[in-house]
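Following this message is one structure expressed as structure tokens.
Only one protein chain is missing; all other protein chains are in place.
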Amino acid sequence: MKVVVALKRVIDYNVKIRVKTDGTGVETANVKMSMNPFDEIALEEAVRLKEAGIVSEVIAVTLGTQACQDVLRTALAVGADRVVLIETDVELQPLAVATCLKAFVQKEQPRLVLLGKQAIDDDANQTGQMLAALLGWAQATNAFKLEIAGDHATVTREIDGGLETLEASLPVIVTADLRLNTPRYATLPNIMKAKKKTIESLLPADLGVDPSPRLKTLLVSDPPVRKPGIVVNSVTELVEKLRNEARVI
Amino acid sequence: MSAYRAPLKEMRFLVHELVGLKRLAELPQWAEITPDLLDQILDEAARFAEGVLSPLNAIGDRIGSIRSDDGSVTTPPGFKEAYQQFVEAGWNSIATPQEFEGQGLPRAIGTPVSEMWHGSNVAFTLCPLLTQGAIEAIHIAGSEALKQQYLPRMVSGEWAGTMNLTEPQAGSDLAALRTKAIPNGDHYLLHGQKIYITYGEQDFTSNIIHLVLARTPGAPAGIKGISLFLVPKFLVNEDGSLGARNDVHCVSLENKLGIHASPTCVMAYGDQGGAMGYLVGEENRGLEYMFIMMNAARFSVGMEGVGLAEAAYQHALKYARERVQGTPTGTDSHQRSSILGHPDVRRMLLTMRAHVEAGRAMAYQGSLYLDLAAHHPDASVRADYQTRVDVFIPVIKAWNTEMAVNMASLGIQVHGGMGYIEETGAAQFLRDARITSIYEGTTGIQCNDLIGRKVMRDQGRAMFALLAELEQELSAHLSAAHELEGSQIEASLKACDASSLKLFSELKVILNAAMVAVHTLKRATEWVVATSVDRSRHPEIFAGAWPYLKLTGNVLGGVMMAKAAQHSAQHLSAKEGDIDFFEAKIRTAHFFAFHVLSENEGLLATLTQGGQSIIDFPPNAF
Partner (left out) sequence: MTTLVIAEHSNLTLRASTLNTIAAALQLGEPVSVLVAGYGADMAAQEASLVVGVHQVLHADAPHYAEQLAEEMAVLIQKLATDFTTLIAPATVFGRNLLPRVAALLDIAPITDILAIESNDTFVRPIYAGNALAKVQTLETKKVLSVRPTSFEATAAQGGNASVVKIEACAAVRLSQFKSRDLASSDRPELAGARVVISGGRGLQSGENFQMLEALADKLGAAIGASRAAVDAGYVPNDYQVGQTGKIVAPELYIAVGISGAVQHLAGMKDSKVIVAINKDPDAPIFQVADYGLVADLFQAIPELTAAL
């Protein structure tokens, strides 16, 4: 059984982002880029399934420019068998990504697709669900635990205030939450070996997809700065402020 | 707490551009190493250093390694697991030869990687580092049988290695060594005590392979009578399984200033009849083998200095950004600012930054020379680079480690009172750094090496050749800088951008300062060579060995800084790459010129005039 893992290249989570002064977005030039942390977890899960003998081939796919090859190299070093770049330089939005992935999945015929629950750049939290809809597959988002037995997947999901367990027949889409596993570090020998493997390449057009954006970002700005604090005179006033001004309770 | 971040941008700039990975392509075995492969290795190493090693650094300091009554040693919580991960990820074998399943990567790549280990957790790193040294020694001098029996499992990290040189009466002077090795069939029985043995006992690995310097009966006195032995903690059976416990034991751990996680052991050999040891190479050639490895070992300790100084700088900078105190002079408002607003705090931080960048650049340059000297297909090219290596090594070792101690101290100063409080973590860098200028040959020994063996012995030939080359490079850069400035004047006039023009005129100042520095070192070297003709004045020369080494480090570092500025200006004029990074490079080089290179005239005076005052103060005058 094959598994496809979709990966996104994002600004490294340690980088303190800077909003561009012209408001067109966030500065990405000369900024450290990495694999989206939730996607790392998805990839790790796929590799573990392979090590457990449940999966025979792990295919990692990403969409974007040539620069995205680095996350695919990392995927190879972590244990992906094949890696594919769907190459495009348009601004990618989740629906376009899901549409490309749908065509890719139909071509590769995996029984399981793993993705991160969201990318830490746009925080959209959409692609997995949309891919499931387009394929007409079952979806299990925010996975905390994944078990595959025969043709069945049992997924425990993180939901508000606790956990929920679902069961589905394959094929299924699973999106990884933080606690699904702890991703391994790529090993040096595997980095060296990965160097010798090829990165397959496709164009959206090869998949019959037009990835043009359908939403327009008008402005990206800094969040409002922290106001100087105030002193409240009573518990009642504190509760009132927390409720109606700060809106945190 | 002290979250270390690998300075990847800086490392990439150095390896890709300034030191030039291209040179490695001349070496057939590394022809396939591409920039993107290098980037990936650096990225993954950074993840490991930041994610696994750095979080353990403070714990290691606080808890330290502990010896139990049965002689076993327990490393701090998490260290054993980290070692396992380190080995599984294959980092321990980055440099070991491919014939033993190592990755065989060049030092030019291993160096930034090791800097990350040192910066994030130097006490941990000593174990794989010493194992690497032991592997090299066995590889260089061991018999085929020894290699086959021990190397595969040392390379894989299943076993670790140690280096046992020091004895109570024999530190800098190994000629005073007393440990005995008595032939006994196919092996020897060792008796004696070794002190300060790093990771002499630990709980990382199932076996520990000690390399021990000892004397055989009837061996010549002094350094010509020392042999090298391999003494495993557990004897190894024919089939590779572990046999009896050997008669070598950790009898105590030192209680020490820093690197608390690294167990520093007193090792007793042969208390119960003799420790079984196997001769490595030939009798009486032990020190010779050690010398072959010594350049690499000293280089590594120099990198410990760079890594620690970088970590101390990051730590201090982070604090300075957050600490609010006082109103900087010249500001009208009464608004308090972060201490970064105070020029003196920025002076301290720039001092740290500039020294780290210079020390790193000089060391990375040295790493390339080490690769070329060891692996260039052409023997005469190898020999040329070996002379370069010989000059660079004592400087990389001593300048960087003394620098690290001073910078870590400055890092505490940036913190104010909080720096003195252990919880902040600033003090650990100073305590950890303090050992680096002592082991693998103290600064004093490095200074003697540079001025005595590397300069006086060949009447300065190697040094003069190096200086001539630097002079040539700098003049080429200077004329390029003139042209750059010319083209920029026009561009800036059009764009009314005076501030960028300033950077280009600063570039010339920087290059000129580096040129002056080269001339100062030339004068210093001329004085050494001329004075050395009179043997009676040798003590006076050696009295100036430290100012001479410091001057050499300032110059080698200063030239690298100037070259970095030159490259940066080129990028800026082409408007390509990371503008902030390149502007900061030029400014840091400018700082280095006026705050460090400006010491050089004083160092020259100390060298030429100051030795006498030491000689005039004989031991009995104290």
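Letters A and B mark the chains as written, and numbering starts fresh at 1 in each.
Operating definition for what follows: a residue touches a chain if its C-beta (ideal position, glycine included) is under 8 Å from a C-beta of that chain, and two chains touch if they have at least 3 such contacts.
What you are looking at is a predicted structure, and each value in this text was computed from that prediction instead of being measured.
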Chains in view that touch the one left out, judged over the entire complex: A, B
For chain B, residues touching the missing partner are 1, 58, 322-323, 418, 423-425
At which residues does chain A meet the chain that is not included here? 11, 16-17, 19, 26, 93-95, 98, 120-134, 136-142, 154, 157-169, 172, 178, 213-223, 226-227, 229-236, 238-239, 241-242, 244, 246-249
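Rule of thumb we're sticking to: only the chains that are shown with their structure count from here on.
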Centroid from C-alpha atoms only, then distance chain A to chain B, rounded to Å. What do you get? 40
Residues of chain B touching chain A in their complex? 5, 8-9, 32, 34, 36-37, 39-41, 43-44, 47-48, 50-52, 85, 88-91, 93-94, 103, 577-578, 580-581
In their shared complex, at which residues does chain A touch chain B? 14, 29-30, 32, 34, 69-70, 73-74, 77, 185-192, 194-195
